[in-house]
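As you look at this complex, bear in mind that one protein chain is not there, while each of the others sits in place.
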Amino acid sequence: MHYVAIATQPLDVQALYNKLVDPQFGGIVTFIGTVRQWTAQVETTAIEYTAYTEMAVKEMTKLAAEVEAKGANVVIVHRVGHLALADEAVFVGVAAAHRAEAFDWCEYLINTVKERVPIWKKEFDTDKVRWGGPK
Amino acid sequence: MHYVAIATQPLDVQALYNKLVDPQFGGIVTFIGTVRQWTAQVETTAIEYTAYTEMAVKEMTKLAAEVEAKGANVVIVHRVGHLALADEAVFVGVAAAHRAEAFDWCEYLINTVKERVPIWKKEFDTDKVRWGGPK
Amino acid sequence: MFTVKLFAVLAEQVAQNEVQLPLKTPITAATVKQAMAKKFPQTTPVLTDCLVAVNQTFVTDESFQPEEVREVALIPPVSGG
Partner (left out) sequence: MFTVKLFAVLAEQVAQNEVQLPLKTPITAATVKQAMAKKFPQTTPVLTDCLVAVNQTFVTDESFQPEEVREVALIPPVSGG
């Protein structure tokens, strides 16, 4: 099974994790991205995420279905709206039969989400506002 | 910070995840091992985990401290007792500044826990009982 | 005229979430960017790094007839996660 969403409310980590659990699959790897305070010398105070929601869901669904077809349960949920420090921005979870593939597939998914899903961050740093964060 | 334990009660995934969250660390990777029903042709119905508890905690603490020193929050908790299908046997979580290191360190930790922490499984399969599971 | 959706820095630069642009046939990623640059020259530097989505799919060299196009969007460099 797979579940993907753009969420306007805080992510419920336990509920998303529960969707992955399955007696077929003994290894569950999750990646959760949170709002980090420091990037080198830049201090972040908040992040506003926006999405091209319909297309983002389509892209996440393609990715999730691709990994599901290898033999996995997949959850991909990205938050939009105003996030404070340490708030969860993204949850990517993979349940697979064995742990090595669960790690590989989860890392592939978050890397690909960051490359090609139309979601943007506007980062409120103490010195200025940055689209996409420090380069 | 790090937190390690041998747990005699079901793992509370949300509570263990919460220990990892930290505005310093934007990437949180967790591995959760659950009781899997099928291993090739072998069907498992339950697993009994036992531990040399004091030494297991010492070994897990060494591992957690080693990764914490690189710049991370670390949680390692292993369940003991009688587990049913899909029950959580182990939770390993790493929060780090960046996702690549969180993935690497989490995978290193679960691999090393499986190699050297004195915990044993007695697997109740439909054909027979196996110490350590199918080889 | 076609409605072109804008996001993030691009929406901010023109203070609109969508704009009406004339697009020559056949429609390609290049014709969308050219029409945007012509109407809003201030977006030219950002447009260089933008992708184009037609019907919610990224396009590069594909070309479309007007009747095939239900939705067009300009996609600044993504930064989710």
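Assorted remarks:
In this document, chain identifiers A, B and C correspond to the written order of the chains, with residue numbering beginning at 1 in each.
As a working rule, a residue touches a chain if its C-beta (ideal position, glycine included) is under 8 Å from a C-beta of that chain, and two chains touch if they have at least 3 such contacts.
Note that the coordinates shown come from a computational prediction; the quantities given were computed from them, not determined experimentally.
Judged over the whole assembly, touch between the missing chain and the shown ones holds for B. Interface note: of B:Ala15, B:Met55, B:Ala69 or B:Ala84, the residue touching the hidden chain in the full complex is B:Met55. In the full complex, chain B makes contact with the omitted chain through residues 33, 49-52, 54-56, 58, 78, 89-90, 110, 113-122, 131-133.
Throughout what follows, only the chains that are shown with their structure count from here on.
Centroids of chain A and chain B (each the mean of its C-alpha atoms) stand 22 Å apart. Computed centre separation for the pair chain B/chain C is 48 angstrom, with centres defined by C-alpha atoms. Shared interface positions of chain A, defined as residues touching 2 or more other chains, are 33, 110. Chain C has no residue in contact with two or more other chains.
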